[in-house]
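To start, the structure itself, in structure tokens.
Shown here: the complex without one of its protein chains, the others still in place.
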Amino acid sequence: MTTRRMTRGQWGLWLLFGGPVAVFVVWAVSDNPPLFFKTLLNGLTLASLYFLVASGFTLVFGLMRNVNLAHGSLYLFGAYVGWFVGEHTGSWVLAVFAGFLSAALLGLLMQLLVFRHMQGQDLRQTLVTIGLSIVLADLMLWIWGGEIYTFDPPSWIYGSTTLPLINKFPTYRLMVLLASIVIGVGLWLLLARTRIGMMIRAGVDDRGMLAASGVNVQLVFALTFAIGAGLAGLAGVVGGTALSISPGEDTRYLLASLVVVIVGGMGSVVGAAIGALLIGLAEQFGLAYAPTYSVVFTFVIMVVALAFKPRGLMGKAT
Amino acid sequence: MSRARRMFARSLVGAAAVFAVVGLAHAQDTLKIGLLATLEGPFAAGGQDGMRGADLALKQKNGMAGGKKIEFIKVSSDATPDKAVGSTRKAVEQDKVQIMIGPLSGDEGIAVKNYAKTQPNITFVNGSSGAQATTLADPAPNFYRFNTEGAQWMVGLGEHALGKGYKRMFLISEDYGFPYSQVQGFMASYCAKGGKVVDKAWVPLGTKDYASVIAKIPKDVDALLVVLGGSDAVNFLTQYEQTGGDKPMIGGSITVDQTVLNFKGKRRESLLGTASAGPMADSIDTPEWKKFVADYKANFKDGFPSPSLFAYLYYINTKATLDALDAVKGDLSNGQKAYREALQKTDFKGPAGEVKIDANRNGVGTTYITEVAKAADGSFYNKVVKSVPNISQTLGLPEADFKKMGLGSRDVPDCRK
Partner (left out) sequence: MSAAQWRRAMNSSAAAAVAARGQSPSAAVHAARPGPATPASTEGASWRWLRSIAGAIGARHVIVLVALLVYPFVATPFFTYQIGAQSLALGLIALSLTFLGGYGGMVSLAQMTIAGFAAYMLAIFGASSNVAISLGWPWWLALVVAVVLATILAAAIGWLSVRTEGIYTIMITLAVGVAFFYLAQQNYTLFNGFQGFSRIAAPTIGELELRQPVPFYFLVLACALAGYFFVKHLIRAPFGIALQGIRDNPRRMHSLGYDVTAHRVGAYAVAGLLAAVGGILMVWYNGRISPGTVGIGAMVNILIVAVLGGMKHPIGAFIGAIVFVLLQNFAIDLVDRERFNLVIGGVFLAIVLFSPDGLLGLWQSLRTRASARFTHRGTSRTHQ
């Protein structure tokens, strides 16, 4: 591994973007420290939720070049099924598992029945996922109605913890942060240290060689899509507990995943983490200090990132 | 693959044929009334309930009014004004309705009002839209609104807040037209009687994560004025509780209404006691209201446990429409002149108070101050604390003062110090 020295151009970019941020941080800490640190922690925890949702998305794209715009629908589907299981069994943990499994199953079906026959036709796959998302959204509206659904996590997760300087902070958000770190590390271990992970990484680099070396590529694809979809469903239950679920959440989380993965680079779990951090922090700081245009901010970041690095900040050129 | 294509082509042809046939099938000697509600998107549940309210009004008249059979032509929108106008235009110009009831949300109402001006021979009656500007700014002579609007719904809540000792409040609200009116309705009397709204946090519509807004709440306010709707309200309330927040809350009309109190999941005890105001409440103690609830429950097994705001508003507007038809015995001739006079004279006792309109064709009605309470079976409902009758669009202020204030916006009205 060679270490790269930063070129003057890269120093310039760091200064251009880092400079104003540093100035802002200094001002904010001196102006209202509790608000700054609360917002920082809020941003971190929101970023962890976005990372959970986006990790599945980036895995699927990285390997199969499939921009699954039905990812948000998988999120919502897992959330609804998880809620149903949670209501009937009274266990929130079971709901989380149910969310993961149901979304994984739906994703597997999608891959086997539809996407397998369209390998290589990127645009067509994207259009199919758009169609699927519209159909799924309406089906879910039909089955579960337009009401708001909230989850009932165990009370030890639910309350607030007292932290230094910030006072009370929602325990649940800290749990989400912890969970995403665990899952992020788990994913990285899966990709970097297991045989399956090795096959997935090889497939990302050169699908043809992977098939030529005797690996059942379709099986690897199916497994990857199932894991990616399952992660979305899991995020659905976890995110739904924090922020409730209702029709329209699918579009919201799809957009968030897109922004995260674009900024961070498709196919890279580390990139998804960086992208999630950037977007989560930008959103919360925007909401706290400049609420009117905070949402525009998030998408401007995405446009700027893509304009400078057309394949994402950590993306690899194919 | 080719067989699939052929089948697809054939089904297209078949669909086209069906279109043609459907277009030709029209019944004779029925009066067609268009009914527009939001059946797509975030307000879908409200739109469905609105249609139930309208259906109930028609059912109570056995499907007839003015001696003719009434047929509802139901059209839908997705809460965008463009779609609302498009659906209205279809009902009016294609399906040839003579009266149009709807729409559901405030901005749709303004767009439909503007369309109404291009169709002077059709009468337009509101559904549930509650924007001030629909009748206050550039009104249409053939647009009637029998319900009161967003600002009127909050009159009286200001005094109630002061009565509870909340002299300094912090506002958290969605950043668009309807909440502006609501806040104006609250602040009109709250500020006049000495209350202070120290700061306003306007959040973009659709914000889900209120953590940073909650972090900005100053420590020295007595209560929070929360004017959020639907899932935004649920998220805020849950997140506020998780942060350990304990300041009392005053809610807007759609912050603790049926759709919010009925969310699927564990009811949070912290909701109890939240004050709010609106044109109706679940627990109004009059025989008319009780009959309305009983009728609603009997006819709609798939409805809410109690009729929602939308069901009630669509009900009174539809009932006024049908009653006036009865009054003129179905005579819609001469540019519906006699019918419109009958509409103007409408004055009946609705489930939640008197229903009548002012010279501007806007409703003058009662506002109910409520607090969230727990029923015997554990479900939450809004308990009526006070009712304030006869509220007009000038919000209890002298007309000159109201005109000077203007319509509600981000900075109007303002009483920080």
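All chains are identified by letter, namely A and B, in their written order; residue positions are counted from 1 within each chain.
Throughout what follows, a contact is a pair of C-beta atoms (placed from the backbone, for glycine too) under 8 Å apart; a residue touches a chain by one contact, two chains touch by 3 or more.
Only a predicted model underlies this, so the values are computations on that prediction, with no experimental measurement involved.
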**Message:** I'm checking contacts with the chain that's been left out. Which of A:A28, A:L44, A:A95 or A:V128 qualifies?
**Reply:** A:V128
**Fill in**
Among B:G63, B:G86, B:P139 or B:P413, contact with the omitted chain is made only by B:G86
**Complete:** Filtering B:K74, B:K196 or B:K356 for touch with the omitted chain leaves B:K74
**Touch list for subunit A against the chain that is not drawn** = 65, 67, 114, 120-124, 126-128, 130-132, 134-135, 137-139, 141-142, 251, 255, 258-259, 262, 292-293, 295-296, 299-300, 302-303, 306-307, 310-311
**Complete:** Contact residues on subunit B toward the hidden chain run 1-2, 4-5, 8-9, 15, 18-19, 22, 39-40, 44, 48, 74-76, 78-82, 85-86, 89-90, 93-94, 107, 110-111, 114-115, 133, 138, 175-177, 204-205, 409-410
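Here is the rule we go by: only the chains that are shown with their structure count from here on.
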**Asked** Which whole number of Å gives the spacing of the CA centres of subunit A and subunit B?
**Response** 36
**Request:** Can you check the complex and tell me which residues of subunit B touch subunit A?
**Result:** 41-46, 48, 175, 201-204, 206-209, 211-213, 215-216, 230-231, 234-235, 238-239, 242-244, 259-260, 262-266
**Complete:** Listed in rising order, subunit A residues that touch subunit B in their complex are 34-35, 38-39, 42, 45-46, 83, 87, 141, 145-152, 158-160, 167-173, 242-244, 246-248, 252, 283-285, 287-288, 291-292, 294-295
